[in-house]
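Only a single protein chain was left out; the remaining protein chains are all shown in position.
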Amino acid sequence: MPMKDTEMSTDVALPVLTPKDFASDQEIRWCPRCGDYSILAQMKKVLPTLGIPKEKMVFVSGIGCSSRFPYYMNTYGVHGIHGRAPAIATGLKLSRPDLQIWVITGDGDSLSIGGNHFLHVIRRNVDLKIIMFNNQIYGLTKGQYSPTSPLGTKTKSTPYGSVDAPVNPLSVALGAEATFVARSVDVDIKHLAATLERAAHHRGTAFVEVYQDCNVFNPGVFDFAAKKDVKDDNCIYLEHGRPLIFGAKRDKGIQLNSKGQPEVVSLAQVKEDDLLFHDEKLEDPSLAFALARMRYPESPEPLGVFRCVDRPTYDGAANQQIQRITDERGPGDLQALFNSGDTWDVA
Amino acid sequence: MPMKDTEMSTDVALPVLTPKDFASDQEIRWCPRCGDYSILAQMKKVLPTLGIPKEKMVFVSGIGCSSRFPYYMNTYGVHGIHGRAPAIATGLKLSRPDLQIWVITGDGDSLSIGGNHFLHVIRRNVDLKIIMFNNQIYGLTKGQYSPTSPLGTKTKSTPYGSVDAPVNPLSVALGAEATFVARSVDVDIKHLAATLERAAHHRGTAFVEVYQDCNVFNPGVFDFAAKKDVKDDNCIYLEHGRPLIFGAKRDKGIQLNSKGQPEVVSLAQVKEDDLLFHDEKLEDPSLAFALARMRYPESPEPLGVFRCVDRPTYDGAANQQIQRITDERGPGDLQALFNSGDTWDVA
Amino acid sequence: MSDLGDTLTPSKESQELDSVVIRFCGDSGDGMQLVGTQFTNVSAAFGNDVSTLPDFPAEIRAPAGSLAGVSGYQLCFSNSDIYTPGDEVDTLVAMNPAALKTNVDDLKPGGTLIVNEDSFDLSDLTKAHYKSNPLDDGILSSRYRLQRVPMTRLTRDSVAGLGLSQKESDRCKNFFALGLVYWLYDRDPSPTLRYIEDKFRKSPAVLEANLRALRAGTNYGDSTEAFTVHYHVAPARLEPGKYRKITGNEALAWGMAAAAKLSGKRLFYAGYPITPASDILHELSSLKQYGVMTFQAEDEIAAITSVVGASFGGSLAVTASSGPGIALKSEGIGLGIMTELPMVIINVQRGGPSTGLPTKTEQSDLFMCYFGRNGDCPIPVIAAKSPSDCFHMIQQALKIAVDYMTPVFLLTDGYIANGAEPWRIPAIEDLEPIRAKHPLESNGNGDGYLPYLRDDRLVRPWAIPGTIGLEHRIGGLEKADVSGNVSYDSDNHQLMTDIRRKKVAGIAESLPLQEVEGPEEGDLLVVSWGGTYGAVRTAVQRSIREGKSVAHTHLQYLNPFPKNLQQIIQSYKKVLVPELNTGQLRFILRAHFLVDAIGFNKIKGKPFLVSELTQKINEVLSS
Partner (left out) sequence: MSDLGDTLTPSKESQELDSVVIRFCGDSGDGMQLVGTQFTNVSAAFGNDVSTLPDFPAEIRAPAGSLAGVSGYQLCFSNSDIYTPGDEVDTLVAMNPAALKTNVDDLKPGGTLIVNEDSFDLSDLTKAHYKSNPLDDGILSSRYRLQRVPMTRLTRDSVAGLGLSQKESDRCKNFFALGLVYWLYDRDPSPTLRYIEDKFRKSPAVLEANLRALRAGTNYGDSTEAFTVHYHVAPARLEPGKYRKITGNEALAWGMAAAAKLSGKRLFYAGYPITPASDILHELSSLKQYGVMTFQAEDEIAAITSVVGASFGGSLAVTASSGPGIALKSEGIGLGIMTELPMVIINVQRGGPSTGLPTKTEQSDLFMCYFGRNGDCPIPVIAAKSPSDCFHMIQQALKIAVDYMTPVFLLTDGYIANGAEPWRIPAIEDLEPIRAKHPLESNGNGDGYLPYLRDDRLVRPWAIPGTIGLEHRIGGLEKADVSGNVSYDSDNHQLMTDIRRKKVAGIAESLPLQEVEGPEEGDLLVVSWGGTYGAVRTAVQRSIREGKSVAHTHLQYLNPFPKNLQQIIQSYKKVLVPELNTGQLRFILRAHFLVDAIGFNKIKGKPFLVSELTQKINEVLSS
């Protein structure tokens, strides 16, 4: 689809871009060993491969450590206000369908104050790439629990442990009619790069949750999926059309039970063909929803693309409607408009 | 659970209440034949059966035709601002766990401007009964399409048809970790009364979507589920522990396919025991989610209680935490607090 | 139709009048807004000057016949130019008891009172809380020219045989009433006939029924003894040209479409429905072929922030709302001011505070628009003075926004938004396009694009995505002068705060000088703003005619003020500021000019009456 964008864009021959071309001159101000660095690096690696001139790219963010991201990209960018990035990006995309727009947000920015815009941008399927840096904490405000922090999380604002249950970002997105839903991990650079690339190529709202380590206020919470020695036993790497197999020895798999719920089986007992085969193209989001419910430590946790289906985009449909009406009625004639209905002359 | 409420409340013998006791002295101001009348009537019928004194009940609403509801109930009530009823009710319930609180809202109030509070009250599982009057339109502002209006809906603000896809309220609620999710129809009075009663008895956030006919701006959209002659063929009435059977002749049923998706089967081919049995108590919301995806006209549409599970309420847990800390440390001693840490005397 | 024509040749005595005030009132279901609009069209088309005041029931639709359900439409038509729908009603048409009860007090003693007596049955009387039938107790007939007309019955008779259900037949009775009043004021019904024929083309029976009802009403006036005279109001001497009727919200929508078309830019309009602003969205959403993109946002916060995005993308970006919705936009407007992007926020004011009185008019949001943001956050504020003025002012708002790269507040109110008046249709070539410049080359000679490098008016450039080499980032944190990078430097913050203030203050340089109606100095200056223009102007004109030393100045530009306002204000002994709020402009004038301005404040959800103003003016003069 980016092809399309470039068609719509300038007709100059595309310059060959490198990651460096996407680096702005701004000093990066994240804490040492913050997961954000790795995500920034992968993003810079992926963008040059898309064949989109960088003046056609815009990074829009809210407020948070993660939301400083646009300042470090040498593209157009808007560092918005807290939680509103999806709405800012919707306005921009509606009026400028030729742009490729990335929304960078945090778990608090998108799911706490920004929850409503998150819901609506997804159900409208606006052609945006939303990358949520989930560190299960409010980093910028120095460590309060977020809507993704597990029950009992002790933070500055919950010294005795949080008592409100978190949301599962993927469940929320799927419940909001998402057409593209994926999850990856900051330091799993190959997987992250591949996932960002998939998002870039999706036409519609592509939602990617990235497990991001907040090294200062919430370190290590994603080690289960980040650490080389354990991740293969804890995570299932989803591949379209392939059976769900996992484990360092790839000796375990997933099957659906009579209630349609995923269950772990041993490949000793069950043969591959009887496993659940991943199908990201299912019209019905129910299976993707079921997979999103699999969370570590209760069960192995899927990573990768859960859902990727085609549906008209809101920006596309809205602009087509304008085009259609204009074609049908001809470009608006003001004088005709003013003279429509009852008029009279005064001599 | 309401028992518990009354225990916590006054210890006077409970007066025997009738629907009339719940009618306020305010003239009702809905359009003739508005579905809201029927919902109001059923609510008045159910409340007296709960054994809760009416001074312990509060109706909280946002803005909309539906949100005028509290004025017609002779209980305590707050007619809030647009979209914020869940937040108002959360504050009230946290500080007054002894009250039974009903939130009355519309599809626009709860899912458009109020989407974020809707998401958070549900994930927190605050002990509130949220009744959403879904008429797929903004009634009070005289008929613009809402986030539940189908694609292509022609309204004042979409003369050429809407181009943004709607949300499915039940999917949104389930994606937000809802513990109780149900759907009923304004004029199906028995079913509605039973559903409201189930909600009243649930401890936690009970979300009920009520299909409500806006007789002025969006009439008849729910006829498929409201009209006696067709509803049995179009709807599946969910009953816990019973197989999913429907049809005027009760000759059709639902089965899950290999991808865990519900499919219509004929009882001529399949026998009852092989049908999907409804289990509203499943910990995993995936099956409820799958059922919520069944929408008329593509498929028969389930009505009734989709999900009803137990989970600690936020208001309960928060108050217990205060209690626990107070028990552990004794009631706070201000003088001790002020004198804690470094102090010094000036003579 | 010709035969219908004849029935209008006056067969009774006709009297000349200068101007007449009529009010139609009935149940929301009785179609009063429709007949009011029709009478307005007919009179406007005939060449009278017209001013209207629709009065809807509150947003909630009340049960038929109830007091809360009454809907009214008042209009004044005249042979000279007028600026208000009139204080007192000459002829009141009441379709049911509830309408009578809620409206009769505005009818002037001796005025004509036409009631549909068929609806004065027990059920409707009780719904209107009447213990007995007011038509019978002689009081009304002693005070007014009471005309009891069995409209329901006569309408049913007139449409009999067309195979209409009774409900359908009764729906025609508003046209019966209209026909009667047409006769009474000697109007040519042709525009209404055209309307009926066009509107009901699809259902010939209903079409015919409405025509018959209209005619029956006319005949009734002409034939019955009840009406002895009818009246004639000659055309007004308006500025020559082609005219049409327009409401404030229509004028806003058309003004935006015009701006988009003329400037060759896409108009991006984002709104979340709210009374009384919704119609702007409705109107615009049917103007797509004029390059208009409308976005019904999930809430007002999404509306204003999507406007920020669209403006960054290079569109003419506008959002509108009313009280509560504007409050929600505060933070987003602050972002617009910090990023210095052009956008217009329209506030169609309604009764407040909080949800307040959604369908009533008021001017009580001036403070919020002026001051309602965190930090030192200046914004230009302008206000329309009448329905047709909205067309001009929205273009002014867009012009200021684009010329100065700033959000702009445009204030109107429920009275202007729904009120209608004749509008002289402009020639397109006379309209001034908005000239937006988007740089194509870097201004940073060498070291990249500098988004906050300003021109001599302190205005920054509007570079938009897609432009090679001008990639830049903006946001809500304080910006470094010139480079626009994030800056926590103290001196820079002082500098930028001063720049933001000076830039907005500097707009005064490009504003028309403030004008005064009446003597250039004297005893009293009346200062008004917004929708009170018509009433205040009429009142002051009267005082002037009475030889009083009074002048009127009406502010369309509220921040900054026109450069000469101070000098004007100092030229009068006293300053009176009538407002439909507790004194907001007055407060601001006092702070700016240290003038002991006197307030005249009405917070009743209704416009000023000319008589109230005249009285206050006299009071102030003689005190």
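Letters are used for the chains, namely A, B and C, taken in the order the chains are written, and counting of residues starts over at 1 for each.
Note that a contact is a pair of C-beta atoms (placed from the backbone, for glycine too) under 8 Å apart; a residue touches a chain by one contact, two chains touch by 3 or more.
Given the structure is predicted, the values throughout are model-derived calculations rather than measurements.
Asker: I'd like the shown chains that the missing chain touches, ordered by label.
Answerer: Within the full complex, the chain left out of view touches A, B, C.
Asker: Quick one: say which of C:L34, C:L477, C:I544 or C:L621 touches the chain that got left out.
Answerer: Missing-chain contact among the listed residues: C:L477.
Asker: Tell me which of B:G35, B:G64, B:G77 or B:G260 is the one touching the absent chain.
Answerer: B:G77
Asker: Residues of chain B in contact with the chain that isn't shown?
Answerer: Residue positions of chain B that touch the missing chain: 9-10, 12, 24-26, 53-60, 63, 70-71, 73-81, 84, 87-96, 98-99, 116-117, 119-120, 318-319, 321-322, 325-326, 329-332, 334-335, 337-339, 341-347.
Asker: Tell me where the left-out chain touches chain A, residue by residue.
Answerer: Where chain A meets the chain not shown: residues 27-32, 63, 65, 68, 81-83, 112-113, 115, 138, 140-142, 144-145, 147, 156-160, 216.
Asker: Residues on chain C that touch the omitted chain in the whole complex?
Answerer: Chain C touches the chain not shown through residues 58, 68, 322-324, 326-328, 330-331, 334-335, 337-339, 351-360, 362, 364-365, 367-368, 370-377, 475-478, 488, 490-491, 493-494, 497-498, 500-501, 581-582, 584, 587-588, 590-592, 594-596, 602-606.
The criterion applied here is as follows: only the chains that are shown with their structure count from here on.
Asker: Counting only C-beta pairs in contact, which pair of chains has the most of them?
Answerer: Top of the contact-pair ranking: A-C.
Asker: Centre to centre, by mean C-alpha position, how many angstrom separate chain B and chain C?
Answerer: 40
Asker: Distance-wise, how many Å sit between the C-alpha centres of chain A and chain B, to the nearest whole number?
Answerer: 30
Asker: Could you check chain B for residues that touch two or more other chains and list them?
Answerer: In chain B, residues 112-113, 115, 147, 160 touch at least two other chains, as defined above.
Asker: Multi-chain contacts only, two chains or more: what residues does chain C have there?
Answerer: 288, 298-299
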